[in-house]
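My questions all concern the structure below.
Note that this complex is displayed minus one protein chain, with the remaining chains in position.
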Amino acid sequence: MSNLPIQDWLLSDEPTSRRQAKLSRLFKGWVAFQTNVLAMIGLGILLLLIFVAVFAPLLAPHDPFVQNLGNRLQPIGSDQHIFGTDSLGRDILSRLIFGARITLYIVVLVAIIAPVVGLLVGTVSGYIGGVVDMILMRITDVFLAFPRLVLALAFVAVLGAGIENAVIAISLTAWPPYARIARAETLTIRSSDYICAIRLQGAGPLRIITKHIWPLCISSLIIRVTLDMAGIILVAAGLGFLGLGAQPPSPEWGAMISEGRRFILDSWWVATIPGLAIFAVSLAFNLLGDGLRDVLDPKSGRS
Amino acid sequence: MLCIDNLWVKFPTSQGLFEAVRGISFSLSHERLGIVGESGSGKSLTGRAILRLIRHPAIVKANYITFHEQNVLDLKEKEMRKIRGRRISMVMQDPKFSLNPVMTIGSQIIEAYRQHNQASYKVAFRNALEMLEAVLIHDPERVMRCYPHEVSGGMGQRIMIAMMLIPNPEVLIADEPTSALDVSVQRQVMKILDNLVTERGMGLILISHDLNLVSEFCDRILIMYAGRIVEVCDAAKLRQASHPYTQGLLNSLPRLSERVPRLTVLQRDINWTEAASVRG
Partner (left out) sequence: MEGQQLAFLKILSKAITTFISIAITMLGLLLVTFVIGRVMPIDPVLAIVGERASQATYDAVYNELGLDKPILVQFSYYIWDVLHGDFGDSLLNARPVSEDIARVFPATLELATLGILLGVILGTPLGVISAVRQGSWIDQVARFIALVGYSMPIFWLGLMGLLIFYGILGWVGGPGRLDIFFEDIIPVRTGMILVDSIIAQNGVVFRNALSHIILPASLLGYYSMAYITRMTRSFMLEQLSSEYILTARIKGLSERQVIWGHAFKNIRVQLITVIALSYASLLEGSVLTEIIFSWPGIGSYVTTALLSADMNAVLGGTVVIGLIFVCLNILSDLLYGIFDPRSK
């Protein structure tokens, strides 16, 4: 098997520039990742989710909001409606496709907000130490002391039901573990010799935190975020199911299950199909997270 | 008593089979046999292979490993368990890791005794006390109640020796028994071990990287290099060893008797790896 020049360049043992070293590491990680079949399946499902979400209007056979009471609760596999219709005669497949947008929206927003808050709290706490550290860590502990869903419920109660508020509530409950991780990393990095060297060169705390500590915290945070995404999807779906997330008629998957619940014994598919969609996406994140952990963090091993 | 013929130990790795022990043969009678070699030379694996303690996925092969004319490779696992501890036993490197941290020392020694002797708890307890006294522990009653983390390294290793000798085995394999200990107690522990072994007329296989130690406490020495035995010699005649590797090892040790301006660095020869294994 002959390698392309670009592969040789990427696999070189003696990189000639920082960029080559960086790209080479990424490429080697990717090669290792590719051999993990389950992780690739996870990645595939997520790419499909993104594709479906982006091209939803083109892919959906029907308008997800148009009701047709004469056509309600059509069974699975009927003409024009592969996955049947719900209690208001809306096409389930189309709702599923548009629901992918909502799922992606929630996941992306939480994945941006929570780790950033956690990173800020954790690094500041770990770097400054002392009283600040104590106070911040106490606050973190308090948030960890609540079960996630219950706290999210309480927050939604304050903020009011709705998809943006659900995102905020989930983020508020999701940041503490990231703060813990970031703090632990900061504590080890802070006392290392090269940070001393940088400090001797005259770098201030802001520069040290943003340029030298954050980049090193990122990889462990990414793994954790990916593994947490599954849980976040489940909490979001749970809020939707309880009627506290996305409001009708929005085709949020959890809310769709809640709708179908009333007809579960007669028209089982109405609740079953969106549940399978949630399961597939959250499984995908779990598989991807496991795979990423193996590549990025070999020392933790398979658990 | 113990004969090993053409022993191989291989590990599957991503780059194919790695051969850690490559066809060694030796025998042991009622004597003290030293196996010397650097780390990675396969000496520890040899000890474990005799007890059939090398687990999947590693592969152990030999023409035979006989113990009293019986090939242990043919034994069923259940029969093998009657040999382990009872007839061939083994002391490992670091008592910090080789004693169970959540069981008292007493219960671990008593377990070793009762595994092979039909005895009441009381009898076993008394035997354990005697055994601890035999390894020069002065307040055995207190030590029996201790947990491993509550005793020092030197005492831990004496406890380990007591535990492994209490079923009264015929062969003891000591795998680097003193290298994890403070220099000050190494000799003391080795003396205790040596006395017990000679008193009971047991066979000893002492695995070590320490030439001085082995030449002091053994009758015969096998020198291992890269999974093979490169030389066999009497401990007393170690200085006259002929193989360049042994010579190199000897020369890289500091000596009090001679003034050496600079210790020699061991020069390796690729041919040593390929040369046939010497029978020991």
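By written order: A and B. Residues from 1 in each chain.
One rule holds for everything that comes next: contacts are C-beta pairs under 8 Å (C-beta built on N, C-alpha and C of every residue); 3 or more make two chains touch, one makes a residue touch a chain.
Everything quoted here is computed from the prediction, not taken from an experiment.
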item	value
Displayed partners of the chain not shown (whole complex)	A, B
Touch criterion as defined above, residue of B:20, B:92 or B:206 at the omitted chain	B:92
Candidate in contact with the missing chain, chosen from B:49, B:112 or B:241	B:112
Among A:100, A:163, A:246 or A:271, the residue in touch with the chain that has been omitted	A:271
Those residues of chain B which, in the complete complex, touch the missing chain	48, 51, 53, 81-86, 89-90, 92, 94, 97-103, 111-112, 115-116, 147, 149, 160, 163-164, 167
Positions on chain A contacted by the hidden chain, ascending	138-139, 141-143, 145-151, 153-158, 160, 230-231, 234, 237-238, 241-244, 254, 257, 261, 264-265, 268, 271-272, 275, 278-279, 282-283, 285-287, 303
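We adopt the following convention: only the chains that are shown with their structure count from here on.
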item	value
Centroid spacing, where centroids are CA-atom means, of chain A and chain B in whole angstrom	53
